[in-house]
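All protein chains but one are shown in place.
Think of it as A and B in the order they're written, each chain with its own count starting at 1.
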Amino acid sequence: MARVVVDPITRIEGHLRIEAVIEGGKITDAYSSGTMVRGFEKILKGRDPRDAWAFVERACGVCTTVHALASVRTVEDALKISVPKNAELIRNIMFCTQMVQDHVVHFYHLHALDWVDIVSALKADPAATSSLAQSISNWPKSSPGYFSDLQKRLKTFVDSGQLGIFANGYWGHPAYKLPPEANLMAVAHYLEALEWQKEIVKVHTIFGGKNPHPNYLVGGVPCSINLEDVNAINTERLNHVGKLIKDAMTFVNQVYIPDLMAIAGFYKDWGAIGGGLRNYMAYGDLPTAGYNQPESFKFPRGAILDRNLNEVYDVNGRDGEEIKEYISHSWYKYTVGDEKGLHPWNGETEFNFTGPKPPFEQLDVEGKYSWLKTPRWKDHPMEVGPLARVLVAYARGNAEVKEVVTETLAKLAVPVDALFSTLGRTAARGLETKLVVNWLKGFYDDLLANIKSGQVSTFTREKWDPSTWPAECEGVGMTEAPRGALAHWIRIKDGKIDNYQLVVPSTWNASPRDAKGQRSAYEESLVGTPVANSEQPVEILRTIHSFDPCLACAVH
Amino acid sequence: MAQKVQSMAGVRAQPRIHAYDRVYVWELPVRNYHWINVLCLMFLIPTGYIIGNPQAVFSANEPYQQYWFGIVRFTHFASGMVFFFNFLFRIYWGFVGNRFAKWNNYILMKKAQWRKLIEVFSVDILQLKLTRPMGRGHNPLAALSYFVFFLISMFQAATGLALYASMSSWWFPKLFTWIVPLMGGDMAVRQWHHMAMWGSIIFIVFHVYIVFYHDYVEGRGTTSGMISGWEFERKEDE
Partner (left out) sequence: MNGRSPTIWQAMQARGYTRRDFLQFCTVAATLSGIQLSGLGKVVHAFETKSRPPVVWLHFQECTCCSESFIRSSHPIVADILLDYLSLDYTETLQAAAGHQAEKSYHDTITKYPGQYILLVEGSVPMKDDGAYCMIGGRSAEQILREAAKDAAAVIAWGSCASNGCIQSANPNPTNATPIHKIISKPVINVPGCPPIADVMTGVVAHLLVFGRAPELDSQGRPKEFYSRRVHDTCYRRPFYDAGLFVESWDDDAARQGYCLYKMGCRGPTTYNACSVTKWNGGLSYPIQSGHGCIGCSEAGFWDNGPFYQHLPAFPGFGIESTADTIGALAGAAALGGVAAHLVLTNVRKRQLINIDKKAGGVAAPEEKEGGDQ
């Protein structure tokens, strides 16, 4: 029995530590620990609710904007504000932009090196690489000359003896199965994606002034629309957005999806590894008729238990019995006792570090061992994220989702069960990106149509002034972040934040076990994963990366 | 300077029958300081307030048609500069001026000054007694209020110049830039600069009132004193 510690887990956001117990070449138990905390929920107390979005947005710069969106919705929910149509559309456009960019960056820059051996790319035949690339996509940058130039550049780089970010990777590990040509193609797209991702975020820059961390506004969006002025969102700005969206569709459909399918084809065995939990949950998002009409969402809301796709349960953020956070294994204390769960409206954030004093070798996993709290839905551990979203939509009978899922499974020639796996997670992320980039175009067209019909309002003034607020109120704002179901809960008292709690997708997935000892998604998914060489645990990275961890989010 | 004290006993002073001494208290530089200072504040307070709370006026115009906010700010900075150098001069005069202008009037360090202060407070403010003997120059309570005002002046000048430094390429305001990080950034400096404006407003309310009070109740010619330099004292108080 060996205890393998991977800390830091890299190519993620934040500080994650995995301790795994390996017996007979397989993981038999695992512990996931978030090792950094900032105390957002304490810092927010007493502040102006209208400022909260700016604070919580800083929970994470990778999924930047999603917390801001959750926050303005939370405050609007508490104050009963509904935003104008243009604001809804612009928020949806920002949402889709974020998700597309984040998923592509995850695939190429955070996940790909688990599957792609960059050193092997040096052995590739550029001409063969070119025909491979042309056989899967009509992306123009696929000539033999293009690949051979790249290979030369790569060779110079490797020969310099300074491998930089590629130093000490598990290159040559038998778990890498791509032919050199596929590796070279992937390296090319790694660099292209790096360049492209900075373009698509310009949609945020246009509507929100900057990226990362664009601006939001309670009651609407801060950018005004005016087709008769150069100082507002006008035709030039809208054209720019249109162009960025068009390029994004091209990149996703001609680069990301073909690469994903090509790589997945070599790793079908991972369709049976890393499934983990049997429960999935999505809050749903992309309203088309207001935030209070979840039926109108592009991504439906719901929960699936025990992988039963024939039944979808409703999820209610207001019900004190549905969503609760536990801290039995987290470095916090509750006034009601550490074994109890608290609904976020009554949530408490009181630090109570009981771990070993650094430097240390191992955590005390019997006691508290993480800065993440442990959220539960009706006391079930739930997996959230792209896979959960796709499954909930599939189970809800969403036609668009059903179509891409069926098509993909057929192409890869794998059964539906393959979805419940590491590969399934990674594939689901690609599939939804394909849908989302189309929806992005749709929302853009809707925005143009709405402006054409004469509607330019982007903000509702009604409840801006705190003197119009009730003395006390509470709200919940739900959204789907790239990594899954995200919600914020607020209690406002006398115009100030009385309590503010974030329950974040990575909190659901990466949390330590609960009071009953049930594992959360990361820990559960690792159990059963084979590890060929415990000195080079690339398998752990594959499964953990398939969730796209974000620990700054998870702990906040 | 006792030679400047003239007896008015022989002069026909009708219908009063009090004998008055006429005392030269406020030298010209002090009077100049005072009225320049008043004038500056008449500009600084309204313009400062407007800088903090600009009103929506002429809002139908185009920016190239007007510059009113710029003018308000310019007025503030210009009067701020005058205010600052005027104040510097007053500090200098506190060392070379007559005994009424000396700095030791304002920084109360003698026991007698504090005793007197308590007396003034109980007679003029609490009005526990009808009258008290009058002295020449500032009474200690007034002097204390001026001292506080001098501190405010110093603070306003320092914070104002620190803020001004970033809008100016002149070396002089740059001497004050160290204040910004000390106070925690430009925002904090603005906040306190703005707050201190209210300090000076409150001083002015009390000050102007009490000056008139002394004339009204005691008939001392306090008000005109700051114009002419002369104050009156009843002989029998001596």
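In this section, contacts are C-beta pairs under 8 Å (C-beta built on N, C-alpha and C of every residue); 3 or more make two chains touch, one makes a residue touch a chain.
Remember, predicted model here, so these are calculated numbers, not experimental data.
Within the full complex, the residue among A:Phe157, A:Phe266 or A:Tyr313 touching the omitted chain is A:Phe157. For the options A:Pro144, A:Pro179, A:Gly265 or A:Pro466, the residue in contact with the chain missing from this view is A:Pro466.
By the touch criterion stated above, the residues of chain A touching the omitted chain are 5-15, 35-40, 42-43, 46-48, 50-51, 54-55, 58-62, 64, 109, 113, 118, 153, 156-157, 159-160, 162-170, 191, 194-195, 197-198, 201-202, 204-215, 217, 219-226, 229-232, 240, 331, 351, 353, 355, 357-361, 371, 456-459, 461, 464, 466, 495-496, 535-537, 541, 552. Even with one chain removed from view, chain B keeps its contact list with that chain: residues 15-18, 52-54, 56-59, 61-70, 72-73, 119, 125, 127, 129-133, 135, 166-167, 177-178, 181, 184-191, 194-195, 197-198, 201-202, 205-206, 209, 213, 216-219, 236-238.
The definition used in the following text is that only the chains that are shown with their structure count from here on.
If you average the Cα atoms of chain A and of chain B, the two centres end up 63 Å apart.
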